[in-house]
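Only a single protein chain was left out; the remaining protein chains are all shown in position.
Take a look at subunit A:
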Amino acid sequence: MTNHDATLEWPDGRSRTIEVREDETILEAAERNDIGLPFGCRTGACGTCTGRLLEGAADDALAHRRRPRALKDRHLADGYVLLCLASPRADCRIAVGSSVHTELVDNPWK
């Protein structure tokens, strides 16, 4: 089984690099390493676990196990990924933490 390095980067500047197997999700690997990341439904519907790929094309670096239903086309085009479904296909750097999820939608009245 191929492993890849995933570097998780938080908004406060903290970062952790963990080894992730191709058959496990970033969220599962983080849990195996005792790293607490936000998550909710674990089925790709809620977007609570959203991360953002910091370099490279999302399709090359990560594969979603199933359709990430919480993400719209515009989000996928901007490099957003669901960490409960995403497994690495290459080494990658990912922005994590709850603030990534809040970027998905704005206050429409403001």
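General observations
The working rule: contacts are C-beta pairs under 8 Å (C-beta built on N, C-alpha and C of every residue); 3 or more make two chains touch, one makes a residue touch a chain; residues count from 1.
Here is the rule we use: contacts and distances are computed from a predicted model.
Missing chain, UniProt protein name: "Selenium-binding protein", from among "Selenium-binding protein", "ABC transporter permease", "Sulfhydrogenase 1 subunit delta" or "Anaerobic sulfite reductase subunit A". Considering A:8, A:53, A:70 or A:86, the position touching the chain not shown turns out to be A:70 (whole complex). On the side of subunit A, the interface with the absent chain consists of residues 10, 36, 38-48, 50, 69-72, 97-98, 101-102, 104-110, using the contact rule stated above.
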